[in-house]
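Just below is one structure, and these are the notes that go with it.
All protein chains but one are shown at their positions in the complex.
Moving on, here comes subunit A:
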Amino acid sequence: MTKHSGVVHQTETSAALPGDLPAVAAYGLRVVRGRHTVLQDVSFTVPRGCIVGLLGPSGCGKTTLLRSVVGVQQTTAGHVQVLGYAAGAPQLRTRVGYVTQAPSVYADLTVLENLRYFAAALGMRGWRREDAVVRVVKEVDLASYADKLVARLSGGQYSRVSLAVALLNKPDLLVMDEPTVGLDPMVRRELWLVFQRLAEEGTTLLISSHVMDEADRCDRLLLMRSGRLLAGADRETLLEHTGCDDVEEAFMHLVQAASDAEERARRRAAEQSLLPALPGFLDQGGAPEAERTYFAADTAR
């Protein structure tokens, strides 16, 4: 962007081009299962080429949110746009990789057999298939176990096989549901190195975790609690805004602020029988959609 006489001009590679679209944009996403509201009006964006951490306690709706992005979740309301298409569109099938929480590979096949089959399922054939298999085996460092049955692998190796499957088609967006849960610190570190390398190569990563210290490795954070998005911002902004020293503290601060805001709204509604008005988006003028910062409750000290 270039500035001339106070008017913001956009250069030719502007927001209208698909290259500038955010990798994921969700608007008013709502998922109701039975009488339970799993996701409540969740809106967020994931800019391209960065690592976005989806953080929140277990059972807060992280998996449902990720499933909505991949397009395997039935949503009640709202819209999710992925790489310019509606989530789950046929065009996205080879461009989005999804790593489920429990590693979904065949335990009774070897690593190579798994990778070959999933490569075929992605529509690859012949030397392209073999190429992709060899590449991902190297990428996640599984060469020495390639001929072992997946059932005989350790937990870390097991989930790396699942990750390898998601990398077969060099996806533009990689959605991962707690990929590092239950792994020892060494393996976690190695996995994060892989994630960082992928991001450097231009892949967008959306990673959920309930371990707050993994936030330090993300470019941007989405904080969630009981089906609501508490905040969507980069780490620095989050810490600055809440005046906290680490993400865990910031999270607790936001939880407190959100319940305070709810309480105030409820009291106001009871007094005046008016609709509760939660403070919404912080309007940031000309900032592009993808870099906009969002806080559910105004928590500035």
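Here is the rule we use: contacts are C-beta pairs under 8 Å (C-beta built on N, C-alpha and C of every residue); 3 or more make two chains touch, one makes a residue touch a chain; residues count from 1.
Keep this in mind: contacts and distances are computed from a predicted model.
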Expected UniProt protein name for the omitted chain (select from "Cytochrome c oxidase subunit 1", "Transport permease protein", "SPASM domain peptide maturase of grasp-with-spasm system" or "1,2-phenylacetyl-CoA epoxidase subunit A") would be "Transport permease protein"
Out of A:24, A:39 or A:96, the sole contact with the unshown chain comes from A:96
Per the whole complex, from A:27, A:85 or A:106 the residue touching the absent chain is A:106
Given A:28, A:123 or A:243, the correct residue touching the omitted chain is A:123
It is residues of subunit A that touch the chain not shown, namely 70-72, 88, 90, 93-94, 96, 98, 100, 102, 104-109, 113, 116-118, 120-123, 125, 149, 165
